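The following block contains the structure, expressed as structure tokens.
Note that one protein chain of the assembly has been removed; the remaining protein chains are unaltered in position.
Moving on, here comes subunit A:
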Amino acid sequence: MTVMEQRGAYRPTPPPAWQPRTDPAPLLPDALPHRVLGTEAAAEADPLLLRRLYAELVRGRRYNTQATALTKQGRLAVYPSSTGQEACEVAAALVLEERDWLFPSYRDTLAAVARGLDPVQALTLLRGDWHTGYDPREHRIAPLCTPLATQLPHAVGLAHAARLKGDDVVALALVGDGGTSEGDFHEALNFAAVWQAPVVFLVQNNGFAISVPLAKQTAAPSLAHKAVGYGMPGRLVDGNDAAAVHEVLSDAVAHARAGGGPTLVEAVTYRIDAHTNADDATRYRGDSEVEAWRAHDPIALLEHELTERGLLDEDGIRAAREDAEAMAADLRARMNQDPALDPMDLFAHVYAEPTPQLREQEAQLRAELAAEADGPQGVGR
């Protein structure tokens, strides 16, 4: 019977009862980014934590300027600076327990260093001597990830696996505002929410994806709003307020650890330097915008709060700077040594057991190296 023939007998019935699966209200982010510094809430913040954050911010800023200087000396192929974003980097590292995992993007060297990774090991990717200079399992820091947003599903999978094993491990994954447009961002958030995986996503919205401003990246009210559609809370925080980022991330980590599932945190911040040392930021943004953000500098904000409350004086500031200077001097000295590279390493880690094909190529390279050591060779000789 066709639909037309049925028509006489057809009685429209209402659709079966439909109810939203989750009440979206508690998932929605606040209209304004959460702040602590300069508000009454700052009085409740733990002075020890604030001082710790301050010391790390100062180190982080110095790390950024030192690494950028190393690019000028040809010691680093490239460096994507996180100057201006140090509060996010440092808070991301400090909210995690030792057993937790950090999933950084290529810009997040500083988060890895703040978590305790040797600054030289953290830079091997950017120096070009090896892709990852450390054992991810030892530090519970995934390799710095270059393809945008692809580390997010890894974080979800790891957090899920940990929960299946009964370990109360949380994964924190970092991504940029541009990365939120990638398909992997969507798939990761969706998996995380469906599996209720103990994972926290931190978007560092620094205004630009290389040259493309946020307005051309998304039409969403905020990036934190994207969480609601997946069924997880979205949180908006002032990314230059180290105390606020630490608080929001701590809450999200605690929520995840307690079995509450994932959270998407958007930190509103700004990239003061160009995308990398190779980028010319004057082509896509004006000085006044940069200056406005310089006035909201994460170090100045915290320094002001601490000195106002008598938690920091000139000596303390000098001590933090000296400590940062020592770190930079050590980094400079060690980065100025040429890394010892073994070309045979090319074949060492492709498979657990090299294939017969790789063994042949290994022999070829070994012969080439021997010939090189013996002096110049001619064609067919």
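By our rule, a residue touches a chain if its C-beta (ideal position, glycine included) is under 8 Å from a C-beta of that chain, and two chains touch if they have at least 3 such contacts; residues count from 1.
Here is the rule we go by: contacts and distances are computed from a predicted model.
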Among "NADH-quinone oxidoreductase subunit D", "Carbohydrate ABC transporter membrane protein 1, CUT1 family", "Sarcosine oxidase subunit beta" or "3-methyl-2-oxobutanoate dehydrogenase (2-methylpropanoyl-transferring)", UniProt-listed name of the chain not shown: "3-methyl-2-oxobutanoate dehydrogenase (2-methylpropanoyl-transferring)"
Candidate in contact with the missing chain, chosen from A:G310, A:P356 or A:G375: A:P356
From A:H131, A:R318, A:R334 or A:R366, residue that would touch the chain that is not displayed: A:H131
Sites on subunit A contacted by the missing partner chain, in the whole complex: 130-132, 134-138, 142-143, 147, 150, 152-162, 164-165, 171, 183-184, 187-188, 190-191, 194, 345, 348-352, 355-357
